[in-house]
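Can you read through this structure? Questions will come right after.
Here the complex is missing one protein chain, while the rest keep their positions.
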Amino acid sequence: MRATTPTEDLLRGIWRENPVLIQLLGLCPALAVTNTVANGIAMGLATTFVLMGSSLLVSLLSDYIPKEVRISAYILIIATFVTLVDLILAAVVPDIHKALGAFIALIVVNCMILGRQEAFASRRPVGRALLDAAGTSAGFMIALLLMSGFRELLGNGSLLGVDVMGPGFEPWIIMILPAGGFFMLGFILLALAWWQGRAQPPVKPRRWPNGVTTTTHANAAPRERDKVVA
Amino acid sequence: MSTQPVPGNGPGVAEVQSWRLVTTLAVAGMLAGLLIVLVFQWAHPRILDHQERAVTAAVDVVLSAPERTERYFVVDGQLRAEAPEGSDTLRLERVFLGFDASDAPIGYAVRGGEAGFQDIITVLFGYHPARDEVLGMLVLDNKETPGLGDKIVKDTAFVAAFQGVRAPIQGVKARAGSGAETEVDMITGATISSRAVIDIINHRIEALGPILKRHLETRVAGSGAST
Partner (left out) sequence: MNELIWILISAMVVNNFTLALFLGLCPFLGVSGRVATALRMGAANIFVMVITSLAAWFLNSYVLADAPYLRIISFIVVIASLVQIVEMAIKKLSPALFRELGIFLPLITTNCAILGLAIFQTNRGYGLAEGLFFAVGAGLGVTLALVLMASIRERIELSDVPALARNMGLVLILAGTLSLAFTGFAGLFSS
């Protein structure tokens, strides 16, 4: 395994390996609860708590957990923290608990959390594991804020419940519907692809049998068809 | 067959290993359980408190802020103050009887839920069985389309129309009614959601109306006799 610096551990999850925008993990909460910014923030904080707590415990206990049952043990630890956050939210902020509903319990199956335990926390000292968890959580939070910010702004004309678009604005209802979640993430991913592809010059234009000419970005994923031809 | 012990493959070693696996998981499970129970002890009274307050607030809306309320469980076509032994109190249907400042009964708060446009709509409504009158309506839960179906919550004229309407309620197109006291104007663009709310209330009254009527008579007679 390549050695990393503490700064790298912290920053990796925020942008270069952002769990939602780059790795496409944890999409279920990122789409389901981002119809308002308040819900997005609450889900981000709840996930942060679970990820930090599990990483801490897994990193501390990794020497004592036999390899064969490690996944079960990680899931047990994660499920414990999820139950805790579920109870705490219900006791302290019942409105938000009601708005997030079953999606709090579903943090258990957020592959991002289990992935960080298996790939990182179980093999590193506590400090590094916490830095990594903090970075990944921050990356998750950024993605949730991005999604929920645009969706609430366009779908409801408000941010955090405060009207910002003025009375003349007709809300785009579709943005707070489930379809809007898919569209928003799709647009963000397309924008990212465009931004990343901008740096590279396009490869030589390609002429198709039907007379259409296209240019392909150097970093575009090859299609199944191209693979077969190659 | 080799007599050489193979490290890590002998039956003894495997047993020790699986013993260790089970112990690790058992210890982890016990610790997890302990932690959860501790937090549950702290959180549970608060959660119950929130639920109680939410119910009180909802009853306040549909019965116009009663002075005090009595809670009843619906068991076998009767209202009982205490749930029968061994029954799950959270699964039983509950109704609330509200009293005003002079201790006269205002009416019952009843809950109902049925399929709306998207998913189940749950409402709480106030009902006076003797006058056959709906006193108020509050949507507790809905997943109706934002901007259209959710007007059953946001349209104040629609919500207010349920105060003092006679049951069974008839949903009519906006401004097309005859002005009868059983009519509620449905919301334009949210007809199905409006109708669902009306249907829920009518169906609950159909099912519970006679029970509530009997209960109110005996309740009033009972309190009259004791004072």
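Letters A and B name the chains as they come in the text, with residue numbers starting at 1 for each one.
Here is the rule we use: a contact is a pair of C-beta atoms (placed from the backbone, for glycine too) under 8 Å apart; a residue touches a chain by one contact, two chains touch by 3 or more.
In this text the structure is predicted, and so the values were computed from the model without any measurement.
Among A:Ile41, A:Leu56 or A:Val108, the one in contact with the hidden chain is A:Val108.
Within the whole complex, the absent chain has one touching residue among A:Asn18, A:Asn39, A:Thr80 or A:Gln117, and that is A:Thr80. Residue in contact with the omitted chain (choice from B:Pro66, B:Gly98, B:Gly116 or B:Gly209): B:Gly116. Within the full complex, the residue among A:Leu11, A:Ala32 or A:Met165 touching the omitted chain is A:Ala32. Residues 24, 27-28, 31-32, 72, 75-76, 79-80, 82-83, 86-87, 101-102, 105-106, 108-111, 114, 174, 177-183, 185-190, 192-194, 197, 202, 208, 212, 214-217, 220-221, 223-225 of chain A touch the missing chain (whole complex, contact as defined above). For chain B, the residues in touch with the chain missing from this view are 32-33, 36-37, 40, 44, 88, 91, 115-120, 143, 145, 192, 195-196, 199.
Just so we're on the same page, only the chains that are shown with their structure count from here on.
Between chain A and chain B, the centres computed from C-alpha atoms are 34 Å apart. By the touch criterion stated above, chain B contacts chain A in their complex at residues 17, 20-21, 24-25, 28-29, 32, 35-36, 39-40, 42-44, 46-47, 50-51, 54, 145-148. Taken together, the chain A residues at the contact with chain B in this complex read 64-66, 68-69, 72-73, 76-77, 79-80, 83-84, 87-88, 90-92, 94, 155-156, 171, 173, 176-177.
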